[in-house]
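Please read the structure below before turning to the comments.
Only one protein chain is missing; all other protein chains are in place.
Letters A and B name the chains as they come in the text, with residue numbers starting at 1 for each one.
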Amino acid sequence: MSGDVMVITEHMEGKFSDVSFELVGKARELAEAFGGESIALVLGGGVDASVFASHATLHVADAALNHFNPEAYARVIEALVKERSPRLVMFGWTVIGMDLAAWLSGRMGVPCVAYAKDVRVENGALIVSSQAYGGKLIAEVSPEGEMAIVACLAGSFPAEAGHGSTQATVIPSPVDLGGLKMKFLEVIKPEAGDVDITTQTKLVAVGRGIGGKENIELAEELAEKLGAVVCASRPVVDAGWLPRTRQVGKSGLKVKPKLYFMLGISGAPEHLEGMKDAELIIAINTDKKAPIFNVAHYGAVADLFEVTEAMLELL
Amino acid sequence: MAPIEKAVAIEKENVIVDGMDISGPWSRIFEQRTIFDYTPELIEKVASIPGAESFANCYQCAKCVAVCPVDVVGNYGPRKLYRYAQTGMDLSEAPQLWLCTTCANCLRVCPKEVNMVRIMPAVREQAILDGKFVPAELQQAFENTAKYGNPLGQPQRKRDAWTQNAGVPVPILKDLGRPVDVLWYVGSYPSYHPRGIDAACAAARIFNALGIDFAILGKEEKDDADSQRLAGEKGLFEMMAEYNIATFNKYEWKEMVVTGPHELNAFKNVYPRYGFSRPVVHYTTFLVRYLDRLKPLLKHPIHKKVTYHDPCYLGRHNGEYEAPRQLLQAIPGLELVEMPRNRENGFCCGGGGGGMWMDSFTAQHTTMRLSEKRAMEAAATGADILAVACPFEVSRFEDAVKSTGNEHMRVLDILELLDRSMRGDVEI
Partner (left out) sequence: MHIVVAIKHIPSIADELPVRHNNIDFDSVDFVLNEWDEHSIEQAVLIKEAVGGTVTVIGVDVIGELDNALHLALAKGADRAVKIAAEEPGADSHQQAKWLAEAIQNMSPDLILSGVQASNDLDGQLGPLIAAYLDLPYIGGTSAIEVTNGKAMVLKEFPGGIGMRYEIALPFVAGVQAAPKPPRYAPVSKVRQIAQTAKVETIEPGEGESGGLRFLKMAPPVVTGHAEMIQGTAKEIAARIVELLKSRGLL
């Protein structure tokens, strides 16, 4: 067993995601505490892998990995983890990492911490803070055993520390990537036509608190008066009340508007990932303990409908 | 199913009975023969459903068909359904299952008590349970009721928003914090539908003018769900009934007044099965008690010819025919004329038994909407105004007078007429 920390990086269309750099930066720090090395693992070609501040970068440039293929990724990662026995394997708690972290945990028989917000070493022991239960609670846990897997929420660590120019070592795939059950077919781009919420300067964001599709109209009305566009948190989109193109957050879009006016969004970490950099965040929520009030600049504990209707009268 | 054998007349050339020669084709009655050949299975299938037993009672006299409103716009009626079942129609899968409005006119004339008001909900419930076809619009109304507490899919929080337009105080029980004489159950359509709101506001003004000590449930009020029950969603009805009964019993009040006949039917005739038995009256029955106090308030004459449409669930189902007429006749200047089909033989508007939420579906199986047929009957009396006393009806008939080219005839709830006679500042 080594003191190495392995980071599974993610890239799309030739670009690594921010979370990859965040994890690499943190991995360096943790590896030093464990007396090992940080290893960035890059899967798939078509990307410049020598961009990390890791001690080492391994690049499996197999074309079968160019597009994310959960089965291929999982098999390669499993083989490399078995081969290298790192102390810690880090994933992003992203649409990619979520497919891999727990699976690897089950295969390796080692603990996994999801929704990780902080990872640290205290007296040689690994301690992970997990922001589960929709961000309402932070659990501090210590994974037992000599290897662990963490899947970290995007935005948990600074990305700068992860940028570097460590020369990537290209290695062959440790497993045969023929005969996979999963075959990548194509990328489907979102339908054009709907507004692009990432370019808007003002957004009215609605969450589960909006109650139902019939209330979206009220938010639309307010947005119109404010010169804003309506966007939403994931449950609203999953319910089919607004199209996917309006979703802000981890599985949606990242936005950075001048105004982010939030109606009935409690502030689950997945949502915060997508909007915490907005210039002015105002949140209306009936739950005075809603985590969003720790992030918003202004907040009010009130019925969103009453406030919206009162605003409509004033505008 | 065995092929149907056409009966052939059996002629007897020489038949002498008691010395009388009755030879001829009609003498076949003396021979045993097969008139038709059918399997009774599909009739038994319906009758085997608890609640639908009386379907098998039919002896095919067809008195029901003559009074069935749906037969006027299609091919329908209990006796016809019986016949269809004889000849291969499985009612639980047929569109006919959803056309009955449970208006109960058939039951009125049936010598065998074939009770469609019980048969239809039972067979529909079975169809729903078995995952058979259910009209999508109806499904939506069920879902809206379960999710939002009303079939229109309007937000619960807006249930009392209409009170802002009433122009008079409309106290809400929860805020009032004291017992009241009258709990006014407003109902879903008067709470949300724009024309229903007009009637609700009128009622609020009338109650205020009469000095009635009343209050409403406000945001705590939810749909009675009786029509959903009749449309087959008994579970939903029971769920709503449990909520409503608990809510009604939270407060002290002496009598409940309902705006709609369907709510009257629910609370008076059905909720008692679920443990609720407090006095409930329709607003017409309630207001007629105050006629002496009301009359002096009706200062402004309405010089119009008015015909009144009996709601099935106020009239046939609950026996109230005269109170609405007395209220109309209390309005000075108003001339009441009757349509040929009135009172016990009143013609259904098509909104009952879930019909309110199946208009697109029924349109595919009928030649005309019942509301259109009735609007034409009303127009034929030469009436300027079609007066109604059920919140389903204003929207149905307003649409129908337009589609039948009778826009000159206004559709108004009796509440609106009383209110206008009281205030006089509104043109009719």
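Methods note: a residue touches a chain if its C-beta (ideal position, glycine included) is under 8 Å from a C-beta of that chain, and two chains touch if they have at least 3 such contacts.
Owing to the predicted nature of the structure, the values given are computational and were not obtained by experimental measurement.
> Have a look at A:Val113, A:Ala232 or A:Ile265 and name the one touching the chain we're not showing.
Of the listed residues, the one touching the omitted chain is A:Val113.
> So which of A:Ala33, A:Ala56, A:Ala79 or A:Ala102 would be touching the chain we can't see?
Answering carefully, the residue with contact to the hidden chain is A:Ala102.
> Looking at A:Ala63, A:Ala139 or A:Val170, which residue reaches the missing chain?
Within the whole complex, the residue contacting the unshown chain is A:Ala139.
> If the missing chain were put back, which residues of chain B would it touch?
125, 128-129, 131, 139, 142-143, 146, 232-236, 238-239
> In the complete complex, which positions of chain A touch the hidden chain?
So the residues of chain A touching the missing chain come out as 12, 67-71, 74, 95, 98-107, 110-115, 127, 130-145, 151, 180-191, 202, 226-227, 235, 237-240, 243-245, 247, 250-254, 258-259, 280-284, 289, 291-303, 306-311, 313-315.
To be clear about the criterion, only the chains that are shown with their structure count from here on.
> Give, as an integer number of Å, the spacing between the C-alpha centres of chain B and chain A.
Computed value for the inter-centroid distance: 55 Å.
> Enumerate the contact residues on chain A facing chain B in the complex.
The touching residues are 211-212, 214-215, 303, 305.
> Could you pull out which chain B residues touch chain A in their complex?
147-148, 153-155, 157
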